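What you see is the complex with one protein chain gone and the rest in place.
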Amino acid sequence: MNKRMTINTRKKKMSYAKWGYILLVPFFVIFILFQLIPLLQTFKYSFYEYYSIGLQEIGPNWVGFANYVKIFQGSILKYAGNTLILWILCIIPQMTVSLLLAVWFTDIRLHLKGTWFFKTVIYMPNLVMAAAFGMLFQMLFAANGPVVDMLMDSGWITETFHIGQSVWGTRWVIALMNFLMWFGNTTILLMAGVMGIDTTVYEAATIDGSGAFKTFFHITMPLLMPIFIYVVITSLIGGVQLFDVAQIFTSGSGAVDGSSKTLMMYLYKLIGTSRNYGEAGAVSVVLFLLTATLSFIVFAFTQKSGKLSKKEKKIMKEIELKEASKNGTSC
Amino acid sequence: MQKKLLRLAVGVCTIFGLSSCNGTTSSATGTDVTEGAGEGKVLNIRCWNDEFQGRFRSYYPDYMSTDSDGNDLLRDGTKVVWTITANKDNAYQNALDVSLKANDTAADDSKVDMYLVEADYALKYVDSDYSLDVKADLGLTDNDLSQQYQYTKDIVTDSTGAQKGTTWQACPGLYAYRRDIAKEVLGTDDPAEVQAKLSTWDGFNAVAAAMKAKGYFMLSGYDDAYRPYSNNISAPLVNENDEIVIDQNIENWIDTTKEYTDKGYNNKTSLWDSQWSADQGPNGKVFGFFYSTWGINFTLEGNSLADANAEKALGNGLYGEYAVTEGPASYYWGGSWLCGAKGTDNSYLVKRIMQTMTCSRTVSKHLTLDTLDYTNNKVAMTEIAEDPTYGSDFLGGQNHIAMFAESADKIDMSNISSYDQGINEGIQTAFQDYFAGSVTKEKAWENFYTNIAEVYPNLKKAA
Partner (left out) sequence: MEQVAKPNEMNIEIDNSAKISNGLLIGRRTIVYIILVFLAVMCILPFYILIVNCTRSNFSIQQGFSFTFGDYFGSNWSILFSDSNIPMARAILNSLFISTCTAVLTVYFSSLTAFAFHQYRFKFRTFLYTFMLLIMMVPTTISSLGLLTLCAQYGLMDSYIPLIIPAIASPITVFYMKQYLDSVMPKSLVEAARVDGAGELRIFHEIVLPVLKPAIAVQFIFSFVGSWNNYFFPALIIQSTSNKTIPLIVAGLQASDPTTFDLGKVYMLMTVAIIPLLIMYLILSKFIIKGVTLGSVKG
């Protein structure tokens, strides 16, 4: 009887396995057609000389690594640096605030009122077109705009301030805009993750006298790690592609000395006037390698935390056992 | 599920896929200029704004009406389809280029028939095969073109000497100044007397110092004076070896503007930013602005009012307090040229439109009287210039056409290149940082060349 059942279940397992392949078909077919092939095409172009002078097309002519040499002789490292800096300036406040908010919104002890209002409002900036955002902030920070007026009135500065001439001024404002647009997004995602954590764990921790900080670092964070990794990686990918906001705010110039010009702005410029697919392809490859490297770093970093979580799981189990024993001896 | 998806995809294809070819098969020639024989039924015009559209609808005699889709109907039943793509991020040219290259194989009704270009990139199209010779291909005669200003023809003349486009506008540039400030600092606001003081760059700089002494700015920003310098270079910006040649005049602009900034003669703004616009209004302390025809009546007038909703008349802000004068150098700024597209199936209609809108004295005169735009017809402009009763209220009664008419004839645009657009923008952007004191001159040049390499990969720095 058992043998027959094993054979049957094995058959069933195999027949179900084929469903795995079937259901994956739409995804991979479309992916290959619309992303993999174009991607390979882009990479292919990076080895060709292919641009337009006026209405005349030059190429595609094979030039090997010439495009790469050209862009590295140009300013690609500078733009990559700018992109990284802008990303870091944005991601740190964004992650901190989102985590805080996610924890606060889900902490019953805090008895927060009106959370529905706050939860709705924080996502709203994401609805605004990046172009609109950029234009609005350009107005806010213009030389005759309200921010400069306020700063002058309060005595912080004595003469008109042109934000486009300030390297860090522009960078912080771009980071701020990006933050406003995306922190609602990350908060919602993290909240979903936090809600997935069993509340009894928190109760046990409270009874054990664990304060807010301890609870957060030793229980919430480890359990939240999968979603947190997801959020960091997606923000990373988005951040490396930073374009709209910076482009509009600096009117395409990247501010003083090109200090806020990102890789995407560079790519866009290459495709814009001269339709330089060759160099654009090379820049795309660099962009890809940058993203991949950063992602691996994040993965590697969080794998270590993965080990920590096993330790935390052990502690949690002890807490659960304690609770169970207490319940058993309640009067 | 997948079948549904397939159906959906097919549906999408049908509705939003490439438009099907249903054009009439009229002969697509570029040389058939007999009276509308075998012409297409649809005239496709490409442009980046609705300026010419407005002119066309008001002044082309065969125009009948516009339907709800924005297409125009002409007397002989031809439909005029306007495709307006903004200039932002070069989108207009990119779309135009793709269509022009495919024009020979496109369906007759989708063929691009006419398109507009700006001076800064006119040469790109003019020197290519994609624009039609207005005389040889379209049939305009020397007589037709005789009343046009020479420089408007120079800009669209290709390397073989053929004129490949035509325009209804001449946009001579002037210096618009504030009468009240002129009275206070110079003792007079009469345009001729003010011009006497501003007729050379030395004179201009001297007045700038005087303005500063009384607490006014001579110019608003860095880029205001660019065109007067850049239009008067002695050789094209790019030579036959694809090398960028920076003329001495450009260096002069850089040095003068840096001096102005350091001495406080300008208000450190950039063209079109909010402070620059505000400087033209009642709270501004700037003596004058370099402007062209369209700027006077579109931008300066609007910015000068104290109350945008109230009537545009004396008393409302600076209305009536501006006047114009030639300034230290003759230059032009702006303007749109009409080009016939190679492969058009409506060449006779294209010729007629060009003839009416750009060669006719009557149309030009009406245009100017109605819109205050300066049109490309020497005879018409001279008539208005010599009319003692003509004057602009906004300019305190000055006959600015007379002023423009004098300077228009002196403009020399034989030194344009097809890379002007990118280079002009590149220089202004790169040196903004230098003027503000954020980078050195060498760094600014470095940034300029880096930037140019991104826009025009084939150009090199001069050895």
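Order as written gives the chain letters A and B; numbering starts at 1 within each chain.
As a convention for this text, contacts are C-beta pairs under 8 Å (C-beta built on N, C-alpha and C of every residue); 3 or more make two chains touch, one makes a residue touch a chain.
On a predicted model such as this, the values are computed, not experimentally measured, just so you know.
Trainee: Among B:M64, B:V98 or B:A235, exactly one should touch the missing chain; which is it?
Mentor: B:V98
Trainee: Where does chain A touch the missing chain, residue by residue?
Mentor: 13, 16-24, 26-28, 30-31, 34-45, 97, 100-101, 104, 109-112, 116-133, 135-136, 139-140, 142, 144-146, 180, 183-185, 188-189, 191-192, 195-196, 198, 209, 212, 226-227, 230, 233-234, 237, 240-241, 243-244, 264, 267-268, 271, 277, 280-281, 284, 287-288, 291-292, 295, 331
Trainee: Which chain B residues would touch the chain omitted from the figure, given the whole complex?
Mentor: Its contact residues with the unshown chain are 1, 8-9, 12-13, 16-19, 48-51, 53, 66, 68-70, 82-89, 91, 95, 98-99, 272, 274-275, 277-278, 281, 294-295, 298-299, 302-303, 305, 308-309.
Criterion: only the chains that are shown with their structure count from here on.
Trainee: State the interface residues of chain A toward chain B in the complex, per the touch definition above.
Mentor: Listed in rising order, the residues of chain A that touch chain B are 26, 51-56, 58, 70, 74-75, 139, 142-145, 160, 162, 164-165, 252-253, 256-258, 266, 268-270, 272-276, 279.
Trainee: Write out the stretch or stretches of chain B touching chain A in their complex.
Mentor: Touch residues, chain B against chain A: 2, 5, 89-90, 93-94, 97, 100-101, 124-125, 127-128, 130, 268-269, 273-275, 278, 418, 422, 429, 432-433, 436, 438-439, 443, 447, 450-451, 453-458.
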